Each structure stands twice: as structure tokens, then as C-alpha cells.
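Down below is the structure, laid out as C-alpha cells.
A protein chain is absent from this complex, but the other protein chains hold their places.
When the chains are written out, they are named A, B and C in that same order, and each has its own residue count from 1.
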Amino acid sequence: MSTKKLWRKPLDIEKFKVPKAEICLIKDRCKGCGYCIQFCPRQVLEESEEINVRGVHPPKVVNPEKCTICGFCEAICPDFAIFVLEKPNEKKETKEAEKNERKK
Amino acid sequence: MAEQTTQIAHPLEPFLRKTTIPHIWCPGCGDGTILNSFVTALKELEVNLDKIAVISGIGCIGRIAGYTNTDSFHTTHGRPIPFAVGVKLANPELNVIVISGDGDLFAIGGNHFIHAARRNIGIKVICSNNFNYGMTGGQQGPTTPLASRTATTPFGNIEHPFNLVHLAAASGAVYVARWTTLHVRRMTESIKKAIQKEGFSFIEIVSPCPEIYGKASKIGTAMDFMNWFKKASVIQNFSDPAQAEITAEKIPVGEFVDVEKPTFEKLLREMTAQAQGKVTGGA
Amino acid sequence: MSEKNKAILTGRHFFSGDLACAEGALAAGCRFFGGYPITPATEIAERMARRLPQVGGTYIQMEDEIASIAAVIGASYAGLKAMTATSGPGFSLMQENIGLAVMTEAPCVIVNVMRGGPSTGQPTMAGQQDVMQAKWGSHGDYEIIALTPSTVQEAFDLTIEAFNYAEAYRVPVMIMMDAIVGHMWERVTIPPADQIKIVNRKKPQVPREKYAPFKPDEDLVPPMAVFGDGYHFHATGLTHDEEGRPRTESIKTQQTLVQRLCDKIRKNADKIIQIRETMLDDAEIAVVAYGIEARAAWSAVRKARNAGIKAGLLRLITLWPFPEKQVAEVAKKVKTIVVPEMNYGQLVREVERAAKTTPVTFLSKLGEEPHKPEEILEAIKGGKH
Partner (left out) sequence: MRLEVRIAGFGGQGIIRAGLIVAMAASLYEDKNAVQTQSYGPESRGGSCRSEVVISDDEIDFPKVTDPDILVVMSQAAYTRYAGTLKSGGTLILDPDMIPQQQTMHDKRIYKVPATKMAEELGKTIIANVIMLGALTSITRIVDAEAMKKAILSNIPKGTEKLNLDAFEKGYEYGKKVLEESNA
């Protein structure tokens, strides 16, 4: 799995296809500060309804297609609870997700 | 579905000491972001972690040394700098980084700061400035703004705060920068620069303390802090540090000093080379 | 000349106690000195400033004594044998971080050339007023090792031993030298390097993943990794477990840790404690003394013997851990004990405690001069039944 990411929004972004993002949450680490939601430049995240072990609402991904993998959410998170990876291809990602689903 | 509750380890996990996350800091505390930014800098620099020593003092941010997967030491209150000086001089190959708070570094440890800077000893000092003594319950400190309410300034602070970048510059630091925890990218870049630079480097990170100072000062929540930072921050690279006072209206941020000056270690090495061979006998 | 030869000035010298102490440190392998000038310990710093660069070591004059001891602990953690030297006022400032050195088990040597106190007191004059502070000056329960020389040769020898104890037990070791011994000049013989016994700290024998920085061996002392060796270990002044992790909420961790920090000294006390007995075999009166007072006492005991009084001397070289057993044994043999000190009653309390029912006469002296032998002789005569 590639961990390559783009820190800044390239000026010629429109010409290129935005890579698919895999936004990973470690929900039980989240302390609910909301920085990732508030400071995401593309409004990818929102507060979720679920309550984690810390009694806060971790973020949820609402606009995954908008994510440019800028990584700001990952960089600003004080709790190492969110990070973004570039999805190599749809197929593999689904498998991963399913696998994780099953583990739950 | 793009979102997942991941089983994949956070990419910064190798830079954090096992089993220490979640850390002890409050929700929205800037110290977590500083830790994040610091280990990101280590990762991006691809430095040999064996040669990094993280030294901290007392206070919330003092716990940071325990979280980094490097050699680390959590000293007594105010003393991380002289401890770090001992480490650096005993083994100049090490990259010695002090990460501590405004109270630790500039009240009880103020004397150590100015002298380490004056000597230009090649340690890097990162200060989490949250305007108060958070861990002990929010007392006034050397950076508490004038008129601000804290646990020990119930009628408002009557002391003028330090302008830390000015103090660092005047004391002789060769690299001085200030960012807020909102400027994560720039913070990381400054940390990388400091780590690579010879000589005494100082980075002030203006940081939210929502649970303690936020309540006492009526600044409010973590988000209120961040919105203040967003609104008030003005990047003024290489402007006069004397003019860089933090006010409610304006937080001047940026790089203030980046100069070259022989380090203590270099001069020591030269002096030692000269002294070798000259033996003072007994009587 | 090799660096080792430069460090060990084999031969006969005429040194003050302060200089001998500095040379002892170099011979022991000390390569870092962080200090702050203070009478009557300044000569140690001055000597180190000149000598350390010659042997590739580092001298730094810090901004105060707090910084000095902090830097010494830092240098120790970075792998060097490190020392500072001070006097009462500086010793007071160091107490906080002496506790840190105890808690993080940092081998280091602290020399206190004792002058008169309290406060600024008598800078150029001698005292033995810090001997209780050496043991009790920092907060919390702990044990340290404190040695006290009576001669300039001993200032050299005991400094080497101080480093050896510090390395062996991972503990701050103090040299409590009164200003008279510090400023007194005598002949010192420095042996060849191969005749000087040197102890170095135990290094970990396990890989990084298995290294627990505060997990003790059977002798209660944990092996010590050094910053930069790749162990990525953490040390803290907070109560911590064997991994070095803060465990401030754990009663058990506090008990285990504090007991071990004390026991590693207490249980090895017999190996650590050094005393000298003179004419005690048939003695009816014992003088218990240390430092410069021991030399006055020695003279007094000789004079007493000349006068037909069965007196003897127990000279304490180790002050801490207190030679309780050794004093108790002497107390059992004699009818009375005389304790002269250059203070207003400090170590005499420990002697009294150890002596149990044997009466103890205390002789106090404040100010530069130690007791005259005649004054101690008078007390010996007074205690003669």
C-alpha cells in the first residue's frame, strides 16, 4: 500500500485526476477537538453521531471524493487518530475494508 | 466506503514509544499537535533516531519526552536546558532537542535559557506557549497576557509578559521562529530547519490550553483558540522580533532570526585540540 | 604522551586538597565538569578548566549551581564520568537535582568543600555544617554515599573511590571535604595507571527491545545504557516502573522503586563503609571524628596515651551510609565516646543513636579553626572514669 501523499494542492490539479483517498480513523483515540473537521480545506469530514470510548463523537467521512490527500487532518490531529493514505485501486481497498469490517 | 476504523498502524507509530498513546493531554491541547509535528519532522528528515535525544521539563508538555521513540529524559522543573547542555557537550554527535513549556523554560528556567543561547550551544529548544501553568491548574506565568485572569490572577494579571522571540534573539539564538499550532506545516518545516542547523535554535509554538487557560481567561474552547490564531496570526518573516509582541489582535509569526555564529562545541573542539599536548604537571 | 598518561600524573606532588580532588577525578576517568565558582571550592574548577581540555574532556562554567548539577547528570546520561564541585550555598541550590540523580540513578560525583553557614556565612573559613544536608538535603527518601577525607592524599584517593561507587551503584557520591583539608597542602603520591582500580557502570547485555532501563540485577543496580547507543530509553524524575514509564498513580511502583533506591545502598553498606580504627583495641574512651577534626582527635588520642589514658580513635571516612554497626561495636567496648565536630551538633546525633546507652560527649567548634588537640584531650580526661 502506498503511503505517498501530496502535502500541497498543486496548481494544476484540475488537469489531473485526484487520487482516491483512504481516510483512516482510529476512533477510540479521538478526543473530539474537531480540528480535522473544521480545518479540512475540502469539508471532507463531519462529526459523527456515534460515541467512542472517550464519550466524544469522532469524525466521519462525508465527502470522500473531495479529499485531495493534503494530509492536514493528519498533521493537525493532536491524538494520532486520523491519517490518510492513497488508495492504490478500488478492488484492493474494498477487500481491506471488508476484512476490517469482519474484524469488528 | 472510504472511511474505515483502521487496523493499519498510524504512519507515525514507529516514532512514538509503544503503549504511550493515547497521551495524557486534554482534548484540543496543542501539545499533541506539537508532538505530531515534531515526529513528522523526524520522519521527513529521515534522521538516525539513535542520535536524537529529547529532553523535557515539568508541566503538561514535559511528558513529551516519554512519548518519542528516542533516548529521552524528563528532568526537574526548569532544568531541561542545563541537562541538555550536559548531554550535548558529552556527546556532540547527538541532536539534542528540548521541548518544554513557557513556565518551565522562562520562569524557573529563564536563566538557563538565556545562557545556553548566549553560549550558542547547539541544542534546539521548542517551547509550547500556552500562556499559563496548565498542569498545576492554570496559574499565571511569564507569558500570561496583561490583564488576563488565571487561578492566581483573579483580578487580572498585572505583569507584562515576555515576548519570547525577542528574548531568544537578544540572548543570541541563531535561529528563532514562532508559529501557532494551526501552522502545522510551517511548524514542521521550522523544526526540520532547527534540527539541521548548528547552534542554539528556538521555536515558540503558541498553543491552545482549552481546559484550563481557556476557561479562566474566557478565551473559550480549543476551537476558539484556533480561530483566534487564524484571525490574529500575521506572517512577518524576519521582521524585528522586538515588535513581535503577542496581543489579542495580532500574533506575529514566522522566522525571525536565521544567522550563523560559531557554536560552543566548535570553539570547545578547537580549544581542546590546542590544549592537547600541553600538560600541566604537578608542582 | 597518551591521553591516559596525561590524565594520571604518576609521581610525587605537592597539592592542596582541592587540587588533589581534581587530579583524583581525572585519574578516575572523569571527563566532564560543570561548575560555578565558589570559595573554597573554586580551585577544583580552575584545575579542571585547565586539565580537562588536555585530556579531551569538557569543562563548562554554568550559570549557577542548579545548572551545574543538571549538566552533570546530562553528561552522565550521555556516557561520561561527570563531576561538580561547590560549597554550602551552591550545595543548597543543587539539592533538587541531587534528588533527580538519585531518582534516575545517574552516576555522578559532587564535591562540597564545606565553609561556615548558614547562608553566605564564612566564605573563606571552614566548617562541617553540611554533613546532614548531604544525606537529607533533597526531598523524599533516598540514600547517597558521602566520603570525607582527612588528608590531601585521601582527597585524591577518595575522589577515585567516589567515582567507583557512583558507577557501581548508580548513585550520586559526595565528597564532604572541610575547607581546611580543601586548602591544605601536602604531598600526594599518584600511582601508575595500572595500579589504580577503576570501576565502570554496567552496560545492558540485552538488545533494545528487551532493555528495561530500571530493571535491577541481583545487586539491585540496573545496567545503564547511554544516550546515542540506540536503546531509545526514557528516564524521568517521576515515579517510574522498570521500563522507565511514569507511574505516578501506582502505590506499588512507588514502594518498589523507593525501597530499591535505598536498599541498593543499605544492603551493600558493608562493602561501601570505610572507617579507620586507631588504638581502639583496649580503649576505654573512643573519639569518633572525621575530616580535619579526626586529625586533631588523633593528636589528642596520642597525647592521652602518653598520659596513660586508654583512648582510641574511630575515624569515619564514609559518613553516609552512616557506619552504624561500626560505631555500635566501638560503643560496646568503651565506657564513653567523645565526638568533636566543626558544627553545632550534627553527626553526633547519629553516633548517639548507634552508641545506644554509651554516653556521648559532644564538642562543638564554629568558625575556621578545628578543635585544638588539647581541647579534645580535656574532654577525654573528663570522660575518664
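Just so we're on the same page, a residue touches a chain if its C-beta (ideal position, glycine included) is under 8 Å from a C-beta of that chain, and two chains touch if they have at least 3 such contacts.
As the structure is a computational prediction, the values presented were derived from the model and not from experiment.
Among C:Arg12, C:Lys203 or C:Lys267, only C:Arg12 touches the chain left out of the display.
Touching the missing chain, out of C:Glu46, C:Asp64 or C:Glu186, is residue C:Glu186.
Contact with the undisplayed chain is limited, among C:Thr124, C:Asn200 or C:Gln259, to C:Thr124. Touch with the hidden chain on the side of chain C covers residues 12-14, 123-125, 152, 180, 183-187, 292, 295-296, 298-299, 302, 368-370, 372-374.
The rule is short, and it goes like this: only the chains that are shown with their structure count from here on.
Computed centre separation for the pair chain B/chain C is 37 angstrom, with centres defined by C-alpha atoms. Chain centres here are Cα means. That of chain A falls 29 Å from that of chain B.
Centre-to-centre, using mean CA coordinates, chain A is 59 Å away from chain C.
Residue numbers of chain A whose C-beta contacts span two or more other chains: none are found. In chain B, no residue touches at least two other chains. Every residue of chain A that touches chain B in the complex is listed here, in rising order: 1, 3, 7, 20-27, 29, 31-35, 38-39, 54, 56, 60-61, 64, 67, 72, 75-80, 83, 85, 87, 96-97, 100, 103-104. Note for the complex: chain B touches chain A at residues 1-8, 10-13, 16, 21-23, 25-33, 35-37, 40, 181-182, 184-185, 188, 222-223, 226. Listing the residues of chain B that touch chain C in their complex gives 17, 20, 49-51, 53, 55, 63, 65-66, 69-76, 78-79, 81-91, 93-94, 111-112, 115, 268, 271-272, 274-283.
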